[in-house]
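Take a look at the following structure, please.
A single protein chain has been omitted from the complex, and every remaining protein chain is retained in its original position.
Right after this comes chain A.
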Amino acid sequence: MRTAIVFLAVATLAGCAGIQSPLSPAGDQAAALHSLFTLMMIVCGAVYLIVLLGIVWSVLRSGTQRRFDSASGGERRLDRGLYVAASAIVIGLTVLIVGSFIADRALVAAREDDAVIVRITGHQWWWRIEYRDPASGRWIETANELHLPLARTTRVQLASADVIHSFWVPNVAGKIDMIPGRRNVVHLTPRRLGWFRGQCTEFCGAQHAHMAFDVKVDGQAAFDSWLARQGSARAPRRQSGRGASVFVQVCGSCHRVRGTEARGRAGPDLTHFASRRSIAAGTLPMSRGGIQGWLAQPQALKPGTSMPTVPLEPADADAVATYLETLR
């Protein structure tokens, strides 16, 4: 029994750390929310304790018979008790309101003129991510992987192409909905290097659970070189061979590889597909096996996805997978 309790406690606490947890804040916005959470835990925990003690006290006293006599100090004691209880409630609520106000201000305070501008659009069931190139002002498109520079604010504009989604990277900031016909904005100021995980948190259809994305917090230099690489197109003369030509013909009506004839916009941009960490919005890890499985039977791996099963000859599927692996 004791081992079971210890095991449960360890498992519960293990949920607090990790790459997708609001209890392990790695950004200014998440830290503000985390301190508000701690304050609420303390205040509400104290209220809970006082109520429990009151119940225990009244249960213990219920056996003793005492005549209520207004002439003695009984009523005056009751009066005083009410004053103490009322002021405790007012003080507790005031602490919570002030704490909530301060956290709220902290979330909207992160305004910086040199913020990185990112536009994210929710699709069933993946994320279209576009960075505004600070030099040229054009939009650099990628998908399902968000890179953020350390200790700098990124302003994310959120929209949806179909239904309501919700954007949440719990380690970095709170969640905010993506509403069709509306642009919401969230600020992210990460303070810790590493990989985190984001997830859609508004039920959006059959594959809502498989609508995740990877978040990488980089140093400024590493971020800049990553963005420059994402902005580059493929060299057309190197896009020859069977895999490339099959890709353009059967995948190109939905997917784009900049620099080639594949110009579809319905699915994720695959120009630097192999540089990402996962496939199909966090469904599979990026590997040769993952690519090949996804090409062969997407409906078995992510039932309902808009990615169709394309009937390819085995040799062609192999060539396309080899080609995709070169898109780094």
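Convention: a residue touches a chain if its C-beta (ideal position, glycine included) is under 8 Å from a C-beta of that chain, and two chains touch if they have at least 3 such contacts; residues count from 1.
The criterion applied here is as follows: contacts and distances are computed from a predicted model.
Asks: Choose one: "Sulfonate transport system ATP-binding protein", "Cytochrome c domain-containing protein", "Branched-chain amino acid ABC transporter permease" or "Redox-active disulfide protein 2". The correct choice is the protein name in UniProt for the chain not shown.
Replies: Of "Sulfonate transport system ATP-binding protein", "Cytochrome c domain-containing protein", "Branched-chain amino acid ABC transporter permease" or "Redox-active disulfide protein 2", the absent chain's UniProt record names it "Cytochrome c domain-containing protein".
Asks: Out of A:R105, A:R229, A:R263 or A:R288, point to the residue that touches the absent chain in the complete complex.
Replies: Spelled out, the listed residue whose C-beta touches the missing chain is A:R263.
Asks: I'm checking contacts with the chain that's been left out. Which of A:S21, A:S306 or A:T326 qualifies?
Replies: Touches the omitted chain: A:S306.
Asks: Give me the chain A residues in contact with the hidden chain, please.
Replies: With respect to the unshown chain, the touching residues of chain A are 119, 121, 159-162, 180-181, 206, 249-250, 252-254, 256, 263-266, 297-300, 303-304, 306, 308-311.
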